[in-house]
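The complex appears here without one of its protein chains, the remainder shown in place.
The letters A and B name the chains in turn, as written, and every chain counts its residues from 1.
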Amino acid sequence: MSSSFINIFLIVIASLGTICSLIVVMQSNVFRSAIALSFNFLCIAVVYFAINAEFLGTVQILVYVGAVSVLMAFSVLLVKDLQTGSTSIIGVNFFVSGFISLLTFFVLLFVIFTTDWQTVDKLNEPKIKAALFEEYSLNENKDIMIVSKETPAMEIHSGVYNNSIIPIGTLLTTKYFISLQLIGLIIVSCVVGSIAITKNTIENDDEMEELL
Amino acid sequence: MTLTIILIFSSALFSIGIFGLLTRKNIVITLMSLELIFNSVVLALIAFSRYTIYYTLSFSELSLEGLYSIFSGHILGIFIISVAAAETALALALVLALGKFKSTIELNDLSEMKN
Partner (left out) sequence: MIELMALIVLTVPFIGFFINSTIVRILFGSESIISGYINSFFIGISLILSLIILFNPSDVTNQINLTWLNLFDLNITFGLLIDPLTSIMLVIVSGISFLVQIYSLGYMHGDKSYTRYFAYMSLFTGSMLGLVMSRNILQLFIFWELVGVSSYLLIGFWFNRSSAVVAAKKAFIMTRFGDFGFLFSIIYLFNFNPASLDIVELYKMIAAGTVPTKIATIASLGFLFGAIGKSAQFPLHSWLPDAMEGPTSVSALIHSATMVTAGVFLIARLFPLFDHSQIMILIASIGAITSLIAATMGLTSTDIKRVLAYSTISQLGYMVMALGLGAYSAAIFHLFTHAFFKAGLFLCAGSVHHASGTFNMKFMGGLQSKMKLTYYSMLICGVSLAGIFPLSGFWSKDEIILSTFNYGGFFGYLCLLIGLIVAFMTAFYMFRTISLTFYGSFRGGGDEERKILKSNNIEVPETVQNVHLEESPKFMTYPLIVLSFFAIFIGYAANPVFFDLIFINKHAFSEFVEKSLEIYHYHGTHSFNFTIALLSTFMAIIGSLFALNTYKSKTEIYKNTLIKNINYLLDKKYFIDYLYEKVIVENIFYETICRSFAWIDNNIFDQINILLSRFSYRFGLNSLKLQNGQIHSYGLAMILSGIVSVLILILLG
């Protein structure tokens, strides 16, 4: 029952997202493209929330919808003539790239429909099912056991998919700690770099006021 | 079934992103299509990590370590998102800088190669 509900929901959201992305690509007005892009990001975030990936959905909304879309909109405003550039998109490129993108789509579809994805729906082992969706407990050797009558109440953990933030946090701080730091380093360097690039493009105060 | 739907969505986004990448002359819209492509990839990643854990978990012993490793896909997704965002910021900074020095910002005319 719930799986069919999720399916229908996902179909609706997916079609919404597809329409948005088509608007992004086909619109001649740059602003409309930017708005449609942020809406697309929102749809994707909704999909994340439906797949028990709450943390990532939050990150998506924060980063993409909140920062990147705003960034795009601002850059459109800041560069002169950006919004009044040539707007026609029909050219030689149209049919060729259309053909290529359709080709890509069909190849991917072919792959999707001919591989046998071993999905969790077909999961049969009760231990794993309990660990993922229901409750589990740990015994002395830190092995996963099914909850039974003797398990004390405070040792019962809920299924991993029910609060997915705990494993993410655990992994980030133990296994992928160094990657985390590296990512921070990358972000800092990007920020510094972008400031360095755009430092000299504003010569005097008059331009600054004009921009603002 | 759910997995299939999400994957179709992801491939659609991917193809549309490619189409936009190859078609549009405006730099910003090209960057937007690039964002679309990134997002489709992250979506596929998360979908796989949620729905195809059967293989990694089918060993007889199940430990907490193994259980938590389902979420490696989520971690990778975080990283991709952050790097993509940083790179977009940098690219737009470049566009800004370019806009000051060149008269046009159309992709076709920005090239300085002969012929």
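The rule is short, and it goes like this: contacts are C-beta pairs under 8 Å (C-beta built on N, C-alpha and C of every residue); 3 or more make two chains touch, one makes a residue touch a chain.
What you are looking at is a predicted structure, and each value in this text was computed from that prediction instead of being measured.
Asker: Tell me which of B:L21, B:A44 or B:A89 is the one touching the absent chain.
Answerer: That would be B:L21, which touches the missing chain.
Asker: Among A:S28, A:N93 or A:T170, which one is in touch with the chain left out?
Answerer: In the full complex, the listed residue that touches the missing chain is A:N93.
Asker: Looking at the whole complex, which of A:N7, A:S28, A:T58 or A:T104 touches the chain that is not displayed?
Answerer: Answering carefully, the residue with contact to the hidden chain is A:T104.
Asker: Just checking the interface: what residues of chain B touch the absent partner chain?
Answerer: 18, 21-23, 107-108, 111-113, 115
Asker: For chain A, which residues reach the chain that was dropped from this view?
Answerer: 93, 96-97, 100, 103-104, 107, 110-111
To be clear about the criterion, only the chains that are shown with their structure count from here on.
Asker: Distance from the CA centroid of chain A to that of chain B, rounded to the nearest Å?
Answerer: Those two chain centres are 8 Å apart.
Asker: So in the complex, which bits of chain B are touching chain A?
Answerer: Where chain B meets chain A, its residues are 1-9, 11-26, 28-29, 31-33, 35-36, 39, 42-43, 46-47, 50-55, 57-58, 61-64, 67-72, 74-75, 77-79, 81-83, 85-90, 92-97, 99-100, 104-106.
Asker: Could you list, by residue number, the parts of chain A that touch chain B in their complex?
Answerer: Its residues touching chain B are 3, 6-7, 10-11, 14, 17-18, 21-22, 24-25, 30, 33-34, 37, 40-41, 44, 47-48, 51-53, 55-56, 59-60, 63-64, 67-68, 71-72, 75-76, 78-82, 85-86, 89, 91, 93-94, 96-98, 100-102, 104-105, 108-109, 112-113, 117-123, 125, 127-128, 131-132, 138, 142-144, 160-161, 164, 167-168, 170-172, 176, 179, 183, 186-187, 190-191, 193-195, 197-198, 201.
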